[in-house]
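The complex appears here minus one protein chain, its other protein chains still in place.
Right after this comes subunit A.
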Amino acid sequence: MAYDYHAVHALDGTIGAIAERRANHLAVHRATAMAMVLASPGRVPEAAGILVANGDFEVRFSGPGEWLVLSEVHAPETLAAELGVRLGDAAFVIDQSHGRVALTLTGPDAARILANGVAVDLHADSFPVGRAANVLCHHISVNLARTSAQSFDLVVMRSFAEALVDDIKVMARSHDLSVDFATR
């Protein structure tokens, strides 16, 4: 018997009604290929080397020997398998494409908005482009990465996405912020 499945985003119905773009913009990605990679004991440098050597993967620090890997080249359905083939038994791979939601905050006030809820120093000198960290944003744990001087990527557990977007709206109350899906 064949079933038709309807993919629903965690934020469907809560954002996306108004198409507008203000100075600061929070874009919620509809589908991002993501996986957690945990290096096997004693094989951290080897796993890191394999991940970094390949330009298809965006590698973000999560913990010692543990990374959140995003990819724009690979589809959510194939990323984990691709990583599994490349890493072999150097690491364990867990697909997170449907478990987490990726958001991008862009704008001249991006760092100031985040500073209202995140307790790490986001100055470009101490949190440069390419740096990533697991941080607490109010009470929600997120993986925060700086992708350029004025843009940050946030990756959050799917079920916390709505609460995080609400929190960011509050954090941005004194700044000009619009929220929408990245692809309409």
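Here is the rule we use: contacts are C-beta pairs under 8 Å (C-beta built on N, C-alpha and C of every residue); 3 or more make two chains touch, one makes a residue touch a chain; residues count from 1.
Convention: contacts and distances are computed from a predicted model.
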{"item": "Protein name as given in UniProt for the chain not displayed, \"Acetolactate synthase small subunit\", \"Chemotaxis protein CheW\", \"Sarcosine oxidase subunit delta\" or \"NADH-quinone oxidoreductase subunit K\"", "value": "\"Sarcosine oxidase subunit delta\""}
{"item": "Among A:A31, A:V120, A:A163 or A:A182, the residue in touch with the chain that has been omitted", "value": "A:V120"}
{"item": "Listed residues A:L136, A:A149 or A:V170, member touching the removed chain", "value": "A:L136"}
{"item": "From A:E66, A:D109, A:E162 or A:D180, residue that would touch the chain that is not displayed", "value": "A:E66"}
{"item": "Absent chain, residues of subunit A that touch it", "value": "62-64, 66, 119-120, 133-136, 141"}
